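Here the complex is missing a single protein chain, while all its other protein chains stay put.
Per-chain numbering from 1; labels A and B assigned in written order.
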Amino acid sequence: MDNAVLKERILGLVPDAEYQENKQFLTFIIPPAKMHELAFKLKSESDLAFDYLFCLTGVDMVKFLEVVYHLESTTHQHQLELKVRTDDRVNGAVDTVCDIWRTAEFHEREIFDLLGIRFTNHPDLRRLFLEEDWIGHPLRKDYVDEVNIVEL
Amino acid sequence: MNFSIYDFTSFTQWIDKFLYDNLPAFWAVVVEMTIIGIVVLLFYALVGLFLVYAERKVCAFMQNRVGPNRVGPYGFFQTIADLFKLLMKELVYIKNADKLLFNIAPFIVIIASFMAIAAIPFAKGLHAIDFDIGILYVIAVSSMGVVGILLAGWSSNNKYSLIGAMRSGAQIVSYELSVGLSLVTIIILAGTMQFSAIVEGQANGWFIFKGHIPAFIAFIVFLIASTAETNRGPFDLAEAESELTAGFHTEYSGIKFAFFFLAEYMNMFIVASIAATVFLGGWMPFHVGGWAGFNHIMDFIPPFIWYIGKTFFVIWVMMWFKWTFPRLRIDQLLTLEWKYLLPINLVNILIMAFIVLMGWHF
Partner (left out) sequence: MKEIINLPVKNVEEEEYHINMGPQHPSTHGVLRLVVSLQGEIVKNLKPHCGYIHRGIEKMCEKDTYPQIIHLTDRMDYLSAHINNHAVCLLVEKALEVEVPERVKYIRTIVDELNRIASHQLWWCSFGMDMGGLTCFFYGLRDREKILDIFEESFGSRLLHSYYTPGGLMMDIHPDFQKNVKAFIKYFRKKIKDYDDLLTGNVIMQLRTKGVGILSKEDAISYGVTGPSGRASGFSCDVRKHHPYGVYDKADFKEILGTTGDTFERYMMRMHEMHESMKIIEQLIDNIPAGDYTAKMKAVLKLPAGEYFQRVEAARGELGVYVVSDGNKSPYRMKFRSPNFSNLSVLDHISRGCKIADLVAIGGSLDYVIPDIDR
């Protein structure tokens, strides 16, 4: 399916998705509440068939926290990029997609560990790389650590 | 007194006569036993040391490396250096381990292999104990070693050791059957269980040739089963380094570890000796039935050399396939024994009995 048709299809599924121009992949910003349902449809509908989540990233844009999903379909060979944003830096939460793409289980744990974004309904949300009693989330822009980070 | 390297009987009888002439009977017996004990101990230690060195060199040869070559000429004293290091090591005491069993376990393993060595004929007349149930005695005594292994695993208070000991126990107990049955095949051919009679009976040809097909099958089965008995080769999952660190002897250090290590090599030696004695003729040179001239030439080489040569040949074969094959899993190992080797053994015994009855052997 080429990008124009795909764009119409996504906007049809989630009308208040925000399309971003001039990006490498077809990119939408999805409201957090609609993400899980959209993800389910993206995987289950046969003309979309996005079964391969090849990258799941968390980004700290200082005003908001963002989760970026890169999806691909192994049957139709089309790709898609979705972003979900949350303003809440203390308790920001996004729905998990690990019941749809199993690879998300570890990726979401990593995002929780390093950026502090919670994922609701995740089966085992705990820190992945750092110790259980670590305070703070290192990948955040406002993270300060005099011991471990050397500022030149 | 006339010494002969072809026949040690005159030498041993000379010592015997000397002792009985000069000491009361009781003390003569005690001194004799002490001498034999010391000789066996020395032999055990020296052969053990040599085997460790040989293994490292053989393994290096197969792996395209050189092996130990720094300590002494061609690295000959490497094992002595290792032994010295092990003696100097701290004996780590495990807090919650059962102290008595923990300390006894390596000794049990060593004692079992000691007792087995005593019954094997090294040359004509060089035979410590000549039972008329020789083979039965050796099998019975070498199966005591499994008790040591199980005690070691259990008393270490460590899950890995326990798993290793359990695996090892299952393995050894199963493969004893195959060892015993393959030896029974030869007992049928030889007609006796006494080691010296078995060796004498091979004066006109080794049993592996005399008994052709069933003896050859028995030899192969014996090799496989005895490698499994000694926890070597493709059957070494009790000490699978890549899985359970060191299995049942993880918690042992210093001289106790050296005991386990030594016992493994000596068990390999014992098993190879039995194979060489029962199948390949022991100290009997290679004779062919009626070729008197050929036999006479073969007789020039002293029996002791024949014995050592055959034993080390079998040991070399065992080392060869240890370093070539990957390891079997526990259930595959037990399947091999119970579903393949055991039925083959039983059928083989029937074939051999039939052949002996019909006189179809050489």
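Here is the rule we go by: contacts are C-beta pairs under 8 Å (C-beta built on N, C-alpha and C of every residue); 3 or more make two chains touch, one makes a residue touch a chain.
Everything numeric in this text was worked out from a predicted model, so none of it was measured.
Contact with the chain not shown here comes from a single listed residue; of B:Lys17, B:Lys89, B:His296 or B:Arg329, that residue is B:Arg329. Here one chain is not drawn; of B:Ile38, B:Met62 or B:Ile129, the residue touching it is B:Met62.
Note on the undisplayed chain: of the listed residues B:Leu83, B:Leu150, B:Ile186 or B:Ile224, the one touching it is B:Leu150. Residues 59, 62-65, 150, 154, 159-160, 162-163, 166, 169-170, 173-174, 234, 236-237, 240-245, 323-332, 334 of chain B touch the missing chain (whole complex, contact as defined above). Along chain A, the points of touch with the absent chain fall at residues 22-25, 51-55, 57, 59-60, 68, 70, 74, 77, 101-103, 105-107, 110, 114, 128-131, 138-139, 148-149, 152.
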